[in-house]
Every structure is written in structure tokens, then in C-alpha cells.
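Of the protein chains in this complex, one is absent; all others appear in place.
The letters A and B name the chains in turn, as written, and every chain counts its residues from 1.
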Amino acid sequence: METKYAVTVDDLTVAYNYKPVLWDIDLSIPEGVLMAIVGPNGAGKSTLIKSILGIINPIAGSVSVYGKPYDKQRKLVAYVPQKGSVDWDFPTTALDVVMMGTYGSLGWIKRPGSTQKKAALEALEKVGMLPFKGRQISQLSGGQQQRIFLARALVQNASIYFMDEPFQGVDATTEIAIINILKELRKAGKTVVVVHHDLQTVPEYFDWVTFLNVKKIATGPVKEIFNDDNLTKTYGINYKVSVQQ
Amino acid sequence: MSLQEYFSLVFSDYTLRTITIGTAILGAICGMLGSFAVLRKQSLLGDAISHASLPGIAIAFLITGTKDTNVLLLGALISGLIGAFWIRGIVKNTHLKTDTALGLILSVFFGFGMLLLTFIQKMPNANQSGLDKFLFGQAATLLISDVWFMAIVTGICLVVLFLFWKEFKLLLFDADYAKTLGFNTKFIDALITSFIVLAIVLGLQTVGVVLMSAMLLAPAAAARQWTNSLSTMIILAAIFGMLSGVVGTGISASQSNLSTGPVIVLVAAIFVVFSFIFSPSRGLLFRQIRFLKNRRDLKLHKTLSFMFDLVKTHEDKSHPHAVKILNNFQGYTRGTLKKLEEKEYIKVEGKMWSMTEEGYQFAGNLYNQHIENE
Partner (left out) sequence: MSSAQIEIQLIASLVAVACAIPGVFLVLRKMALISDAISHSILPGLVIGFFITHDLNSPLLILMGALSGILTVVLVEYIQKTKLVKEDTAIGLVFPALFSIGVLLIAKNANDVHLDVDAVLLGELAFAPFDRLLINDVDLGPKSVWVIGTILLITLSLLIAFFKELKVSTFDTGLATALGFSPIVLHYGLMSVASVTTVGAFDAVGAILVVALMIAPAATAYLLTNDLKKMLILSIIFGVFSAISGYWVAHWLDASISGSMTTMLGLVFLVVYLFAPNKGLISVVYRNKQQQKEVQLLTFLLHLNNHKEESERHINHLNEHINWHKVKAKSVVELAEKNNMIVIDNQIISLTEKGKVFTEKAIDYIITNDDSKIESMKKDFFLFRG
């Protein structure tokens, strides 16, 4: 049987003036994988998912989701931005932030109602944040803030999830909670793409991996391609991690 | 006229009523839209835009020769927008930073405006006096038509704000995310920015170019301290703005020789100072009190857990120990011992102390919490 691709990226190129960020990336993400994007700082990992999501305009290339242009398939895609990208002192509550996940399906002007609220509460429950629903977001710990962001994406009820460094600066409990939810999503047939920093945990957490350093170095199942050779190609120096088979 | 007289006259005197309603509306819309400016970290953009509007007023007068407020404000709007776009252009196309661009445009446009104003003042046909009111504002010159105009603009703002509430909130909090949800962020952004510019221009006649930005910021900054909800913040800011406007105008109208702008700004500043100090959740006073209490509790807890470590080693928890042992422990004072006794965590008899059952439980819990937090 032919593999079904959730996301297909063709010839994607992004550059700021002379500084190349991503060059001619071809990437196909099979449906139902839990994929890590790894690479050194400045490799363009965040830029890659941001340009897939249309936050950054690429100078060339196209993105399709389940065979159709991304613009028409937005509702199938959910996004968890980097935690540091927003002002956490913003006057709003945890529940309010999670509710924002429903705005896309509502469209312009329409207000969220009880259905949306119910969905938001369920998502909060799933990430273990229900007791904190009325809490001002600045009064949450870093891990809790990350879980709120995850809940907001869960509410979108998408097929594909893009997450930008969800494990950055979170406590161990949150890390485990998040990875469990990601694994659940995969079990439900969803596709999850995570920008990831910690190479040690790649084999344990993910089943698919993409090595990126301005160009795509390799992409495929962790078991087959997560090796010293690709790591060295990506990170430049002799890189060795013990790969658990 | 004293302040009391002023307020008693507000209901009977036509002019005073006009002025009061006008400043109330102005304060409300400034507070409301100022909240957006503050949350978008564009506090000082308002300052630049209001200063940049001065040459527009002068040029509008030079071209048309009228002192019709609406014409002059249109000039202000255009030159304020040119200033705002130029700031954006400088930041985008050169390596000059935002602060430099803001300060540069603000002062250069203002200087140019002052050049034109002094030029107009010396012109022979001189029905020119009255343009100075745009420097520091003169609420007394508000006409009923001006007030209607403000009311209509405020009404439109309210409707738009209500319709696009969800979109505004989303954009303010997380613009990138709004984009991925399929919202046209450029449109929402343009909407918010034009409203802020509009509020500034509306306020020029009452508050003046020099201090207009404070009218936007101060009510919003004060309101932020009292609530953690965006809608409450905007309503509070509108109320604070309204009060500053009315009280400020009242004071300035009841004294001779006072421009309205500085008085309104000072009243708003009092709101800010009060909020900074006395807000229950964020205020400095309660923060300090909480800080002191925490430090005291911490000291108490430290002593208690030191005692707990001692008591743990004995079979009998209520076994008495010498107070002297505690001398080795730095956090210990007679005061802490007394506090602990008051809370019935320990008993003190002469120079000996012993832990109560309750104290043992409490200290044990502290110990566990500590482990969990690690």
C-alpha cells in the first residue's frame, strides 16, 4: 500500500536578505507519525514550521496538506508556538487562552458559546490543568503555561499538530504529561511534528525524525536513520549519542 | 469659580455641560483604546503620533484659512499618519532602532509645527490666535458639534470593538497563532492602529499634542493593576479616563489660566500612583506585606524543620530538648520560638522545648513539600 502523506513540502526556500535560512526543502510527512525536527541552533527548525503554517512567507516552494494547498486545509492543522513568543502578563485566564483554539472554526465575528467552552474544559482536563482554569496566566509555572498552549491546540481538534519546542523550560512531570498526550494523539491516527532540542530523548519519544541544517539532511524512521552518521552531517562535528535500539 | 460651584453648574449651564460631556466621552474612548496601545507595547507610538500631528494643524490652517476644528483635525490626522508611517519606514529600512525613530520624528515634526505656528502668529491677517490651544488643550473651546462628533466616533469604535472582540483579543495576545487560524491579521492590526490614531486626534483639542499620549496610557496602566481580565480592564480604563477627564476639566475650568491638558494628565497620574500602590493583587503595598510575611514564615518554617530533624531521631516525639541547641541555628530568635509556641507547634518549659503532635505533623508536611518541589 502506498503511504499517505499528511504534509508535503516542495522546494521550500526561505531567506532574509543574504542570509539563507532554508534552502530547497522537500519533505513528506507520512500520516500518523510522531516526528521530531532536530538540528543545531539557527538551522531553521522553527522557520520551517512557521513557513509551513504561513506565518513566514517563503520566497519559493509550496505546502500541501492531504494533497490540497495548505490555505484550504487550515482547519486540519493546529499549532503550538514557542512559549516565549507571547506576553504572559496579558490580562487573561487559562480557560480564555484555551478557548482561543476554537476561534478558527468559528470564523469572523461569531462568539464562542457553551459548546466551545465544554471543548476547552475537556482539553484542560486532558492536560491536567482543570483546577487552574480561572488562574491568570502569569501565575502559572512554565510547565503549566506550556500545557495551556497544548490544550489550546487540542481544542482545535486537528489532524496535524505542529509544536515549537514544547519541552523548552518545563519540569519533568510536564514533559512526561506532554509526551503521553502526543503518543495518544498518534494512537488516534493524528500526525505530530515537534521541533526538538534534546537528542537523548529522540529515540524514546519519537518514531520519525528529520535532520535539518538549512538543507534537509535526512528524514525517515528513527530506527533507521537516527545514527551517528546523520548526526555528524547535521551538527558538523563528530557527534555521538548512544542510540537505543 | 470654585470647584463646587463648577459641579453645581454642570447641570444647569449649557457650556459647562457640553464641556463635561465632551471630556467624559474623550476620557472613555482614550482609556478604552489606550488599553490596546499599552498591551501592544506601543505606548510611545501615541506620543510620537500626537506630536507629529502639530504641523498638520498649522498647514491645514495655512491652506484653508479657517479655524474650523474638523478641518484642523483632519490635517492633524494626515500628518500624524505620515509620522507613524515614516517611523515604520525608518525602523524597517535602516538600522536605527524604534526608540531613535520615535524620538526623531516626534521632535522634528513638533519643531516644524512650532516653526509654522510662530510663522502664522506673525502673519498680518491674524485671525490666527487660538491655534495654541492645540499645544496644551483648552476644553472650554469644545462646541456641541465637536461633542457630537466625538460621540459618533466613540459609538463606531464601540460597535467595531464589540463585533471584533474575539479577533482583537487573539491578535493582542498571539498574532502568529491568529494567522495560523486563518485570520487576516493585517486587517485587524490596521483597524486597531487607526482607532488609536483617531483617539489621539480627537483628544488634541482638549488635552493637546504635548500630553495626549499620557491620556492614552495612564488610565490603561492604572486599570491593568486591578484586574486580570481584558474586558474588565478596558471598562475600568474607560471609567478612569472618564473620571480624569471630568475632574481635570472641572479643576481647570474653575481656575483661571490653566490649560486642561496638564490638569487631566495629573489627575490620571494620581489614579496610576494609587493603583500601583494599593491594588490588592499587584500593588506595591500588598506585595511588600506579602514579601515580609513570607520571609517571616520562611524563618519560622526553617526553625521548625530544624527542630523536626532533631525530634525525628527520638522515639518519643514529645521528648524535650534544650533551647540552647537552637543557638547553633542562625534563623532562630526568641521571637520565632514564641510564635511557634503561639501556633501550638511546640511547648516551652523553662529552658527546654518539646514538639507537639500538631507541630510534628505540620513540619512533616513541610518536609514532604520541600522534597516534591526539588
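We take it that a contact is a pair of C-beta atoms (placed from the backbone, for glycine too) under 8 Å apart; a residue touches a chain by one contact, two chains touch by 3 or more.
None of the values given here were measured: they were computed from a predicted structure.
Of the listed positions A:Asp24, A:Glu122 or A:Asp207, the one in contact with the omitted chain in the full complex is A:Asp24.
Remark: the omitted chain is touched by one listed residue; of B:Ser107, B:Ser145 or B:Ser231 this is B:Ser107. Interface note for the absent chain: among B:Gln225, B:Thr249 or B:Thr303, the touching residue is B:Gln225.
The chain omitted from view is touched by exactly one of B:Leu33, B:Leu135, B:Cys157 or B:Ile192, namely B:Leu135. Interface residues of chain B with the unshown chain, by the touch rule above, are 38, 41-44, 46-47, 51, 89-90, 93-97, 99-104, 106-119, 122, 135-136, 210-211, 213-214, 217-218, 221, 224-225, 255, 257-259, 261-263, 265-266, 269, 272, 276, 282, 284.
The chain not shown here touches chain A at positions 10-11, 13, 15, 17-18, 20, 23-24, 26, 42, 58-62, 89, 213-215.
Note that in this section only the chains that are shown with their structure count from here on.
Annotation: 35 Å between the Cα-based centres of chain A and chain B.
By the touch criterion stated above, chain B contacts chain A in their complex at residues 39, 41, 163-167, 169-170, 172-174, 176-183, 224, 227-230, 232-233.
Chain contact summary for the complex, chain A toward chain B: residues 50, 53-55, 74-75, 77, 79, 81, 85-87, 90-93, 96-97, 100, 103-104, 106, 108-112, 136, 152.
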